[in-house]
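All protein chains but one are shown in place.
Showing chain A:
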Amino acid sequence: LKGSVKKRWNINKLMYLPNIEPSDVIKRWKGLYNDEDIEHEEEDEDDEFFKKKELKNSEEDLDHFIPFYNSLDDLKAKFSNVFEGNGEKGESSDFLSKFMTTPNVSKKNDNS
């Protein structure tokens, strides 16, 4: 139903359900999964059937060790906000005080 409140899923119930793919478990848990997605998926499957299958270059990534990161530009943008203390509330400005033993540089500058 459009406009209805999204259901909040319990991760513990979801994660061991064998009929739900782990990627869908995460989507549902994070509230990114709509009923419309299922319809789109069915359409996509039809489309893909007639497309030439592309070989996956990242096939080894199914057994990887290093996590996947955003591009360097994205990371730079994110952390330039962090260090300048002008990022979004709750994410960037508190980074240093959250993760480092030393006080936040920006706060120090403000005090001085």
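The rule we apply is simple: contacts are C-beta pairs under 8 Å (C-beta built on N, C-alpha and C of every residue); 3 or more make two chains touch, one makes a residue touch a chain; residues count from 1.
In the analysis below, contacts and distances are computed from a predicted model.
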Expected UniProt protein name for the omitted chain (select from "Vacuolar protein sorting-associated protein 51 homolog", "Piso0_003583 protein", "OLC1v1022327C1" or "Phagosome assembly factor 1") would be "Piso0_003583 protein"
Residue positions on chain A contacting the omitted chain are 11-12, 15-16, 22-23, 25-26, 29, 53, 55-56, 59-70, 72, 75-76, 78-79, 82-83, 90, 94-96, 98-103, 105
